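Rather than the whole complex, this shows some of its chains in their spots.
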Amino acid sequence: MRELGVVLPPVFTPAANYRGCVRDGGLAWVSGHGPVDGETAICGKVGAEVSLERAHRAARMAGLSILATLQAELGDLERIERVVKVFGMVNCAPGFNRPPAVINGCSELLVDLFGGEAGGHARSAVGVAELPFDWAVEIELVARIR
Amino acid sequence: MRELGVVLPPVFTPAANYRGCVRDGGLAWVSGHGPVDGETAICGKVGAEVSLERAHRAARMAGLSILATLQAELGDLERIERVVKVFGMVNCAPGFNRPPAVINGCSELLVDLFGGEAGGHARSAVGVAELPFDWAVEIELVARIR
């Protein structure tokens, strides 16, 4: 991570009666995370207030927030055997039909960090109507833990 | 459940070629359930026709409908070892960006019933464009069964 210049943000604390991550039977199910780094967040409709480039950065930020949660849960990201599934949701302005180009910001981070084999995941990338706190993206993930 | 005044609604029967719940390898995968109690349902756009308070109640109703399906499938809700994952979808009016406050209605029910450990789940709560029958919310769930 140091080589790639990756710095994890503070762990995002769920504001309600749920967990940031649940481990079950060797899988870690990570809750939906937004593009949040401490007091900073990227909010707004992608394709209108938020450009594709900025949304791509938001997806990377959401990925980093997921990794911060996993780091806190597992103690060490080396314990991630592989990323199994990513579900990426984009807060789309009407007519913006490029959710995959946005969610690539997270997918590229995962493949850079874990490599093509352990980091290569199944994925859907879709446009939703609204997201919590008007986040530009929200991403959830399932990973195999060793 | 009696202590908490929880009464399960009739089991919601899927209207098509799918199941309300599939058990596989110790997990129960529960299909998307709406806020339906027999002939009654809460429908409409949250933030417009449906208030936050009413939508919160709808999320609780969807949770109860999920539990009715699990009760029918398992014979006994005591067989739920833990709730692993909740995916909550809110039928949002444009600009309503508080899906988490809505889906809390379901999360609070689960934690009240199963406790913070077994009931504490990973979650995403998002706003979708349209839901079946114009339901105000739809919720799906994955649980570990003993």
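Per-chain residue numbering starts at 1, and chain names A and B are given in the order in which the chains are listed.
Keep in mind that, in the parts below, a residue touches a chain if its C-beta (ideal position, glycine included) is under 8 Å from a C-beta of that chain, and two chains touch if they have at least 3 such contacts.
Keep in mind the model is a prediction, meaning the values are calculated, not measured.
Q: For this file, with 2 copies placed, note down how many copies the whole complex has.
A: Altogether, the complex is made of 3 copies.
In the analysis below, only the chains that are shown with their structure count from here on.
Q: For chain A and chain B, what's the span in angstrom between their mean Cα positions?
A: 24
Q: For chain A, which residues count as touching chain B in their complex?
A: 14-22, 24-25, 29-32, 87, 89, 128-134, 138, 140
Q: Which chain B residues qualify as touching chain A in the complex?
A: 25-27, 82, 84-86, 90, 92, 94-101, 104, 107-108, 110-111, 120-129, 142, 144
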